[in-house]
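Note that this complex is displayed minus one protein chain, with the remaining chains in position.
And then chain A:
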Amino acid sequence: MSGTFVGMPAFPEAAQDAVRDTTLRGNLRHATHTIRAKRAKAVAEVSDWAALREAGRRIKDHTLLHLDRYLEQLEAAVTAAGGTVHWAADAEEANRIVARLVRETGESEVVKVKSMATQEIGLNEALEAEGIRAYETDLAELIVQLGEDRPSHILVPAIHRNRGEIRDVFRSRMGHWGRPAPEGLTDTPAELAEAARLHLREKFLRAKVGISGANFMVAETGTLVVVESEGNGRMCLTLPETLISVVGIEKVVPSWRDLEVFLQTLPRSSTAERMNPYTSTWTGTTDGDGPRVFHLVLLDNGRTDTLADEVGRQALRCIRCSACLNVCPVYERAGGHAYGSVYPGPIGAILSPQLRGTGSAIDASLPYASSLCGACYEVCPVAIDIPEVLVHLRERVAQGGPVTREGNKVVLKPAAGHGAERAAMRAARWAFRHPGALRAGQRLASRTRRLHPRTLPGPGRAWTGSRDLPAVPPEPFRDWWQRTHGGQDGAR
């Protein structure tokens, strides 16, 4: 994924600043609670939501099971419709292909549709290194780009910014990238939107190359689909002469009938809209209409490795709606940046350690960035059991085991730093297999209870830093039971 995130500290450390930033927490709380309530209302209106969710799950599972077949069908259909299909095994290859394609047009700037896949591979930075400037045209992505910031939400990348901050970014930075912000710009939403409109219009009219991702690819006709709210995406998809789309291989669906399910569940889950405002579809190229050259770059970047894992593969069902972020109590307090990936929140916590592996500090800590409360699974429109995958990945980190990396089966060793925990878990398992030992421990705790400190040293501070310890009772329940009911079950 993007080089921006290399060297991220582990999640607990990365989350510290956000947890203590009361303004940021207020912003996030307000934003996520508003959208979560709207989503709940939009979903409650649909009488067959459970059936749609199940259909979405099954369509994705079926497609993933036969991914090779549907991708080849898609490639044939796109090619027949005048497009060119490229296959990229990883981020580097995808970036290389896109840079070459842009260079071949003779252009040195491109306009971009909001796209998670190009964020994932760090395309903008890779193009910059080749002397090609990529302009983000989604309003929130524009704010992030102008502010030299990082996205903190899948759907609302600038969710961590308030209106005043956005006005300041526009005032100080727009001039460096093109048309400056109007004089006397205030922080009213209408003025901010107008400033962005004027700034971007210039770029839409000038650009010869557009770059996009896609929400869906329909295998039967070779059609790509982009779902967006602003119409800026449609400008990029229709005005330039050349269109390059970088799309993860898991975005394919077999047919238009399948697409129908997701066009109902995605808008309600993400923006809480009944119907999506701008749904653009295109099939190869069309004479006299839209781009004359179309390239599709199909991106793997860890997806087939993820597909090889029986439990973890359900993460590939994700349609990037962000509903899980908006209900997550951990995301709400830690903020999106703490996840060290363009995929924050619960879905990011199961996607990043699979796409990138669990080798880095941040990726090894993401599976633990959850209280396993299950709110994410409840709202997921494709029924990804995120807690199940989190626990599965914790096992991979703590105990190691078989995984697929770059197509090869390897056996991971347990991650470093879990030795003491592993020993404690083994000791606890031993004690719990020997009720006598448990009882001896309980009695020791009870008899020494007056000596227990209120706060603990070392790792114990993680508890007592913010919470008092429970008082240990004079006797454990089992002793009371034996005293009072001993005759009934003395043998056991």
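The rule we apply is simple: a contact is a pair of C-beta atoms (placed from the backbone, for glycine too) under 8 Å apart; a residue touches a chain by one contact, two chains touch by 3 or more; residues count from 1.
As a working rule, contacts and distances are computed from a predicted model.
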Problem set entry | Name of the absent chain as recorded in UniProt (options "Fe-S oxidoreductase", "Aerobic carbon monoxide dehydrogenase (Quinone), large chain", "RNA polymerase sigma-70 factor, ECF subfamily" or "ABC transporter permease") | "Fe-S oxidoreductase"
Exercise. Which of these touches the unseen chain: A:106, A:184 or A:465?
Worked result: A:465
Seminar exercise, completed: The one residue from A:109, A:130 or A:388 touching the chain left out of view is A:388
Exercise. If the hidden chain were put back, which of A:56, A:233, A:302 or A:367 would touch it?
Worked result: A:367
Seminar exercise, completed: Touching the unshown chain, chain A contributes residues 11-12, 15-16, 19-20, 25, 310-311, 329-330, 333-334, 367-375, 377-378, 388, 391, 393-399, 421-422, 425-426, 428-429, 431-433, 435, 438, 442, 445, 459, 462-463, 465-470, 472-473, 475-478, 480-482, 485, 488-490, 492
